[in-house]
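Left out: one protein chain. Kept in place: all the others.
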Amino acid sequence: MKRRLRLGMVGGGQGAFIGAVHRLSSRMDDKYEFIAGCLSSTSEKAELSAKELGLDMSRSYADYKTMAEEEAKKEDGIDVVSIVTPNHMHAGPAIEFLKKNIHVICDKPMTSTMEDAYKLMEVIKGSNAHFFLTHNYSGYPVIREMRTVVKNGELGIIRIVKGNYFQGWLGSKEEDSGSNKQAEWRTDPNRSGAAGAVGDIGSHTMHLIEFVTGLQCESVAADLTTFVQGRRLDDDASIMIRMNNNAKGNLSISQVATGQENNFNISIYGDKGALHWAQENPNYARFSKVGCADQIITRGGAIQNKNSYGPIRIPPGHPEGYLEGFAQIYSDVADIILDHKNKSELLKLIPNGDSGLQIMKFINASVNSSKNNSIWTLLNSI
Amino acid sequence: MKRRLRLGMVGGGQGAFIGAVHRLSSRMDDKYEFIAGCLSSTSEKAELSAKELGLDMSRSYADYKTMAEEEAKKEDGIDVVSIVTPNHMHAGPAIEFLKKNIHVICDKPMTSTMEDAYKLMEVIKGSNAHFFLTHNYSGYPVIREMRTVVKNGELGIIRIVKGNYFQGWLGSKEEDSGSNKQAEWRTDPNRSGAAGAVGDIGSHTMHLIEFVTGLQCESVAADLTTFVQGRRLDDDASIMIRMNNNAKGNLSISQVATGQENNFNISIYGDKGALHWAQENPNYARFSKVGCADQIITRGGAIQNKNSYGPIRIPPGHPEGYLEGFAQIYSDVADIILDHKNKSELLKLIPNGDSGLQIMKFINASVNSSKNNSIWTLLNSI
Amino acid sequence: MKRRLRLGMVGGGQGAFIGAVHRLSSRMDDKYEFIAGCLSSTSEKAELSAKELGLDMSRSYADYKTMAEEEAKKEDGIDVVSIVTPNHMHAGPAIEFLKKNIHVICDKPMTSTMEDAYKLMEVIKGSNAHFFLTHNYSGYPVIREMRTVVKNGELGIIRIVKGNYFQGWLGSKEEDSGSNKQAEWRTDPNRSGAAGAVGDIGSHTMHLIEFVTGLQCESVAADLTTFVQGRRLDDDASIMIRMNNNAKGNLSISQVATGQENNFNISIYGDKGALHWAQENPNYARFSKVGCADQIITRGGAIQNKNSYGPIRIPPGHPEGYLEGFAQIYSDVADIILDHKNKSELLKLIPNGDSGLQIMKFINASVNSSKNNSIWTLLNSI
Partner (left out) sequence: MKRRLRLGMVGGGQGAFIGAVHRLSSRMDDKYEFIAGCLSSTSEKAELSAKELGLDMSRSYADYKTMAEEEAKKEDGIDVVSIVTPNHMHAGPAIEFLKKNIHVICDKPMTSTMEDAYKLMEVIKGSNAHFFLTHNYSGYPVIREMRTVVKNGELGIIRIVKGNYFQGWLGSKEEDSGSNKQAEWRTDPNRSGAAGAVGDIGSHTMHLIEFVTGLQCESVAADLTTFVQGRRLDDDASIMIRMNNNAKGNLSISQVATGQENNFNISIYGDKGALHWAQENPNYARFSKVGCADQIITRGGAIQNKNSYGPIRIPPGHPEGYLEGFAQIYSDVADIILDHKNKSELLKLIPNGDSGLQIMKFINASVNSSKNNSIWTLLNSI
């Protein structure tokens, strides 16, 4: 008989964006049922949101501490909780639930401060429950295929890594419009952390490069800019990076790139081959090999490797997108929790505390470098 | 309090493809709960599939007649049934459930034969329940936006319509491989109907052109071919078409187009503007206007019309795909059944018996034309 | 010491379009010097044009007959003449120069009428000089590479051929504007011949398909339309085609395709592979092979075949275009005339009287079919 995981949520009430994405993604592969929530820090709003979403009202909580305690006590308590609050509210609930051995799926980045990150990391290490981060782009099947291609050595020694993440939605002072909650908290250092664009989307960029290549960023030289007057955090950055194994490259990160929707793309160059991928048409990658014509990798297409763990819900040519990639993280997390036979392999794929901490260091090293006239800054100095 | 529709399914057991797509799509926007099924014509397989999907076994039926009868009697009986069987098995269950005033969502094409289509049409007219067809590509937000652009007169008078649907998966005799159920029934005249590729994907092509333009096909001159030796139905077709209002054009339909995954694209040319869309990158359309630079319409982007009924689950640049388009049909059907305020508008969007019959005529007129040396054949003669 | 061919021209005076293209193309590879001309049927304009182009005025002629006679007498008379007049003025000068054994490079299509085509063909057969047609798209290096790929059997047996040629410049009645000479003669049956769009650009489409595949069109079922009221020739056509060796397909031809500039593309599908090429980005082709990822053929790139005769003026990635393709025809013609070692191979590549006549049959069979309710019409019946 089929067993669906019982899912709770912290955050994601009315007006939120990413909470709805998490819920939809959890439904997609039918491995969860959403049964409990502390959907807003305002209790009235929490209740309203719970009603709207059809929760049993006895499972709607006004604060996450009570929720963790109550759910931990129940026989049919939640197996896993999704934390979909602004960054500064990640560590608190994550720690609470982990202490109750309830698995945590947390939105990225891990926390708003390094201090919180280290604190959370301690708890993660001591908990019997898992902690996962929704670096959702690593759920795209073609990205996972690229990871396998690199792992199989088809690019040879990686030399250059490039990442661009261009959005234009913060091109003017949206946070003052009174109607854009996303803009408000993402440009607020108290809620977002030390970085704006670098924390919000630079984090995805660096994670994906590390995910695909298996390399780690060691140091950065960054130039962060705030183009929109009066904004309190960076909205644009150029970052030169040095990875281990002598790979190098740079990142271009912007939320004031006029006209861009969500143009996130990466290129990986080795001495034998190269790979290119762009998020806005994510079912395809370009694959170069020295002396060969470029090839087009397609989701589920002719040259898919086994062991890429990029399951194919629908045949090639039927585009999957952002939500399916997100859902893949949820699906894999469920398989891990339910001890699916691929558990050990899946654990290598799903972003966890270690990757979360590394990205926190990347964000803060970039901020520090930029404050110090773009001096090369080691991630391990953070 | 939230009300989810109770959903049943006929077909879609183990080994089926489109059943899983229907179920996933029904879950996506959280407007259905799947509670009953007659998942296979083999009762053992039906039971196994029901278990696997977590159905309450008392709601798993061995035949669709019993299911219709039993569900109609229950207070918490299904509101709507999805019929996801091969074509020859559409009419039977559809008629049964409609007679019990249970709404029907049926996979396309409507039936395998004209006779069945007319018979079903009679029942649709007499039923208090709705009958809908999953011409899923009409659920893509950009397609709906294009429909609005045409409706607003921005293309002027439509002159030319072009549709191409290229797949390559039937390039060799897959139906003899013993492991491809999709190929087996789709190339079998007893299960598929009079046409192969024209029925399977030509049907989508013509529907989408009519959906976007609001025009109707009046006659066809077709050249159907069976390239793979021994195959019993067409696997390729060139079809010249004449629409009402003096629009004209042609279709290229193939399932032996080597290398093609699901390359379905349409172009609409009016005397003032033109639109182009391709399914494999469906979040974008190209929009030409006389004397202007071409513009790129994006899902949810800058020039979206109100009243396109292409709801935006996630922001522009976060690609939605095939499953989201499919889910849109399910979401709209739920809103219709639940008397959502947009009901009357949505009823114009969702393919129904009328569009189903028109496409059946198109399929059969194409077959007849091809048998008669490609003579121009009126759809109304069918 | 370098020997440049002495080149004359008939037509191509002020206000003409294609004459300038021929002259530029002849200069590109430095194998010709342009020294004589009968540049207009109006003698005053002929003289003015000659001056403007820097011709020695003693080599500017008022009529092509005199030019042929005088140039034939001179020791340093022209080696080759380019005929760049409207279609109805191709046969006259071509015959005159061929009779004087002066080589002819003629713009396409061969003539305006079948009668002229047959007459010219007789003269071609009896002349010691060569007759060449500027089906310039066959000069693109990637097109020639595609021809080799087909010849090498990499597509297997060709099943389907598709050609689209979309332009929008005749979307309104340009021929009445008083300022568009191109529109005037191209829509005038007396100057253009029996067909408009089909003759002007359908001719290129069919030639290129035959050039790449080595197949020949045997019959057509065509639906020609004149969308712009009052126009005297077709401006749009759908044409179903049957080639020898059981290949089939269709063409979409339009000069009223709003917004299209010069969107000419072809696809060739065999049972083992497929090729796709689009003129607006002509340095690339997509190459599918069963069971493989699609590959990108680039001009001069990694998988170029020897013997494609697609010489590389500049390295891959440095785009060549329309003029270079055109120049390739001129370059090859020079090599043929100067008995270059590849002469026999080049003779197979450059369009001649035979291909000219075949395309004339295609044009006229399409017109006849369309007049007869799109009945299948054999090219050999023309």
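So that you can tell them apart, the chains are marked A, B and C in the order they are listed, and the count of residues begins at 1 in each.
FYI, a residue touches a chain if its C-beta (ideal position, glycine included) is under 8 Å from a C-beta of that chain, and two chains touch if they have at least 3 such contacts.
On a predicted model such as this, the values are computed, not experimentally measured, just so you know.
Participant: For the chain left out of this view, which of A:Ser254, A:Asn283, A:Ser331 or A:Ser355 touches it?
Facilitator: If we include the chain that is not displayed, A:Ser254 is the one touching it.
Participant: Of the listed residues C:Asp116, C:Glu145, C:Glu320 or C:Asp335, which contacts the missing chain in the full complex?
Facilitator: C:Glu320
Participant: Which is it among B:Thr298, B:Gln328 or B:Gln358 that touches the chain not included here?
Facilitator: The single option touching the absent chain is B:Thr298.
Participant: List every residue of chain B that touches the chain not included in the displayed model.
Facilitator: Within chain B, the residues touching the omitted chain are 287, 291-298, 301-303.
Participant: Footprint of the hidden chain on chain C, which residues?
Facilitator: Considering the whole complex, chain C reaches the absent chain at 1-2, 4, 17, 20-21, 23-24, 27-30, 51-54, 167, 169, 260-263, 279-283, 298, 301, 313-324.
Participant: Considering the whole complex rather than only what is displayed, give the residues of chain A touching the chain that is not shown.
Facilitator: 155, 159-160, 162, 168, 171-172, 221, 223, 225, 227, 236, 238, 240, 242, 248-250, 252, 254, 256-260, 267, 269-274, 288-290, 294, 373-376
As a convention for this text, only the chains that are shown with their structure count from here on.
Participant: Could you classify the chain A-chain C contact as same or different, where same means more than half of all interface residue numbers appear on both copies?
Facilitator: Answer same: the two copies use largely identical residue numbers here.
Participant: Report the chain ID whose CA centroid sits closest to the centroid of the full protein CA set.
Facilitator: Taking the mean of all protein C-alpha atoms as reference, the closest chain is B.
Participant: Can you work out the whole-Å distance between the CA centroids of chain A and chain B?
Facilitator: Roughly 35 Å, centre to centre.
Participant: Let me have the rounded angstrom distance from the C-alpha centre of chain A over to the C-alpha centre of chain C, please.
Facilitator: 55
Participant: Could you say which residues in chain B touch two or more other chains, in rising order?
Facilitator: 260
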